[in-house]
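Here it is, the structure, as structure tokens.
Omission of a single protein chain aside, the complex is shown with its protein chains in their original locations.
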Amino acid sequence: MAMARLKISDVLHVTELAKLSLDKKEGNYLTKQFNETLKEVDKLNNVKTINVLETSQVTNLKNVFREDLIDRKRMLSQKESLSGSKKIHNGYFVVKAILNEK
Amino acid sequence: MKNYTPIIGLEIHVELRTHSKMFCGCPGDHFGKAPNTQTCPVCLGLPGALPVPNKKAVEWALMLGLALNCKVNKESKFDRKHYFYPDLPKGYQISQYEEPLASHGWLKFSNSPPRRQAGNLQFPNNKVGITRVHLEEDTGKLQHITLDGEKVSLVDFNRSGVPLVEIVSDPGIRSAGQAKEYAQKIQQIVRYLEISDSDMEKGSMRLEANISLQNQKAKGKNQKLPDYKVEVKNINSFRFLEKAINYEIERQAKLLSQGKKISQETRGWSEKDQKTVSQRSKETAADYRYFPEPDIPPMEFSESFIKDLKKRLPDLPDKLVKEFIEKYSVREEYAKILASDKNTAKLGQKVLEIAVKEGVKTDDVAGIIINQKVNLVKANIAKIVSDIKKTQSGKISDSGTLEKMVEDAIKLNPKAVEDYKKGKTQSISVLIGAAMRLSSDKADAKSVKEILEKRLQ
Partner (left out) sequence: MKSDLTLKEVIDLLKKREISSVELVEKYLRAIRKLNKKLNAYLTVNDKAVNLAKSVKLPPNEKKPLLGIPIAIKDIFLTKDLRTTASSKLLDNYIPQYSATVVERLERAGAIILGKTNLDAWCHGSSTETSDYGPTKNPWNINHLPGGSSGGSAAAVAADLAPCAMGTETAGSVRGPAAWCGIVGLKPTYGRVSRYGVIAMGSSLDTPGPLTKTVEDSAILLNVLAGKDPYDATTSNIAVYDYTKNLNKGIKGLKIGFAEDYLLPRMESNVKDIVKRAAKVFTNLGAKVDYVKTLDPRLAISVYTVVQRSEVSSNLSRYDGVRYGGGREYFAQEAKRRIMLGTFTLSKGYQDKYYKKAQKVRTLFINDFEKIFKNYDLLIGPTMPGPAPKLGITKGQAMFGEMADVLTEPTSISGLPGISVPCGFVDGLPIGLDIFGPQFSEMKVLQAASAYEIATDWHKQKPVTLP
């Protein structure tokens, strides 16, 4: 099976998706390492997995729910909720204006 | 317009009125609360927090699926949907992708488009398919203001984590009218189930429409759906929904007839400008990197569990309409209005039961309730029928007396008779009025009209 070999542009697309920023030097360096890692990870393609199901959970648990009750024990006061940030105003978190719609 | 068939799909989000949020025990009722006062590590997306799903939210979403004639998927799970936005605290939304709770449902409506328009191939023109019903969590709320001269957004996470049911229709809606009826029906069913206020002004019901046009000339050949769709958001009422869809259809038809291509984009309805406005158009579709939520074990629903849920469903609007028509002999138009609200419907049935017992014509009673806007919740149910009986008891209904009054009315209004015979059919109202006056309003107006029409042939 063909090995993936990414160009720096592919890697930059990924960093955009992940909202990370790299300078040019870092970009080149990490692209090289990215491809090294892919070399190891591409070994997966040599393994036969016909009729094998994916494991996304090792617990074998099913239907784990909570009752529809209010849990005041865990609720944070407004002060606690905001305590992690200095950029707050009248009880709100403040961020730079959003230009892009979701 | 006659060359193009509108291909419309609706996405409706309904906020469930559970006591607590979808994945934590914070209160679900967030409307009007001081900002960031109803959060916890889970819905605030603090490091280390974990989601645990709300059982009632799952049950209610399943019930909605069943009420929409969906098949419940025996195996279902949550997935993570990734994108960055300040009101999305974890950087992903817990939603459902590959295995939603319910799918393959349908909704019937009366507003059928003209036959010549290419309909949804799977269903006859008066039915639209419901692709899926799934559960997800709501985001926080953003507010845009200027603070110290800088444009900023204020974020409140009280709404973050509230349960949302998403209902996605097949692209089988063919007109703005159908879309409106579909949306209204969904709202009605949701309210019958009492799982949400589904109030569009409060935001507990949100509409999004996907609109594209299919070239009629492609009919007969491979009938594929158009290769684009325009998503319209920011629709806050049924009226805006109709306007927005009609505007979009026209806009797209114009562009297509000019040979232009329509860009796949998101547009918002601007009530101020009475048109849809382009929001940031995305060149590439978003890559949400959906994968199964590792923090929540999958769900499995047994036959008996689904059966129990079905039993818990209340009688739905369509059934009540049918009952009004078949059991109580109420005309369809009245039946629909009575059934529009579950409480009204139940009380209406009580009134009609009494009417039947007292020998009063049920259709009349229904008509009076509707036309006189009787508030059934506040009214004295027993009194309604007895009052109607009183006013009806003086009514003259024997044909002999009525025919005499009709003759008198005709003699007194020769011009009206002449006009009627010339083709001005509305002149009959003059004659009906005259007959009614002669009877001191005791004549049965319907019968009078029938006699007049016969006499003046």
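Annotations
Just so it is clear, A and B label the chains in written order, and each chain counts residues from 1 on its own.
Keep in mind that, in the parts below, a residue touches a chain if its C-beta (ideal position, glycine included) is under 8 Å from a C-beta of that chain, and two chains touch if they have at least 3 such contacts.
Just so it is clear, the structure is predicted and the values come from calculations on it, not from any experiment.
Where chain B meets the omitted chain, the residues involved are 41, 44-53, 80, 82, 84, 86, 89-92, 155, 157, 287, 289, 291, 294-297.
Interface residues of chain A facing the missing partner chain: 4, 6, 11, 14-15, 17-22, 26, 30, 33-34, 36-37, 40-45, 47, 49, 52-59, 61, 64, 66, 74, 76, 80-81, 83-85, 87, 93, 95.
Please note the rule applied: only the chains that are shown with their structure count from here on.
Averaged C-alpha coordinates put the centre of chain A at 37 Å from the centre of chain B. Per the touch definition, chain A reaches chain B in the complex via residues 17, 19, 56-57, 59, 61-78, 81-82, 84, 89-102.
On chain B, the positions that touch chain A within their shared complex are 18-20, 24-27, 34-42, 44, 46, 52-58, 83-86, 142-144, 147, 150-157, 266, 279-280, 287, 289, 291-292, 294, 296-300.
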